[in-house]
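Yeah, one chain of the complex is gone here, protein chain that is, but the others are all in their spots.
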Amino acid sequence: MKLIRIFFGESDQYDGKPLYKYILEFLRNEGIRGATVLRGISGYGENSIIHTTSIIRLSTDLPLVVEIVDTPEVIDALLPKLAQFMDYGGIITEENIRIIEKDE
Amino acid sequence: MKLIRIFFGESDQYDGKPLYKYILEFLRNEGIRGATVLRGISGYGENSIIHTTSIIRLSTDLPLVVEIVDTPEVIDALLPKLAQFMDYGGIITEENIRIIEKDE
Partner (left out) sequence: MKLIRIFFGESDQYDGKPLYKYILEFLRNEGIRGATVLRGISGYGENSIIHTTSIIRLSTDLPLVVEIVDTPEVIDALLPKLAQFMDYGGIITEENIRIIEKDE
């Protein structure tokens, strides 16, 4: 299984709504089984190429992390579509994980 | 070392108390050295087979993630006992990590 984590800022918007809400709707429409949105209490990062050019984002914009877990097949098909969110200054990471089955 | 993450909903209860409190007590009684509970600000997921059958859980129930780090031996002994929490609609994931020692 794969864990995908999408990092961006709470103030990021897309199509007139908060980016994290847009991403959640996108993931549900894509049939992804579940998603979790975590909000950091502080942080910093490179700003998006949309907002400005390479200005360090200050901690007034709290970091968000959207996490999803699914099969490699589902994730690999999803990744090209996730690229649209990378204009918003965030990064997307992928790691291999294992889901614990009930009868182990 | 292994990182275990247990995903479920904030409204999940066990034995009359919030499930995350029950899990923390369980982990301490099992001798697990530490645990962290993160709460998401939004999310969605498959609902538990206890609550209903395969209805998508709406974001009114905020997602929780319990994280523990320990040796493979400790984790492997713990996993079968963790299975009891999987009736509550959550998933449990496992990843290999490394703990940074002080004198590296």
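Here the chain labels run A and B in written order, and each chain numbers its own residues starting at 1.
Here is the rule we go by: contacts are C-beta pairs under 8 Å (C-beta built on N, C-alpha and C of every residue); 3 or more make two chains touch, one makes a residue touch a chain.
All figures in this text were calculated on a predicted structure; none of them were measured in a lab.
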Touching the hidden chain, out of B:20, B:44 or B:85, is B:20
Residue positions on chain B contacting the omitted chain are 1, 3, 20-21, 24, 28, 33-39, 64, 69, 95-100, 102-104
Where the missing chain touches chain A, by residue: 4, 7, 38, 40-46, 56, 59, 63, 65, 79-80, 82-83, 86, 91-95
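Note that in this section only the chains that are shown with their structure count from here on.
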Using the average of all C-alpha atoms in each chain as its centre, how far is it in Å between chain A and chain B? 21
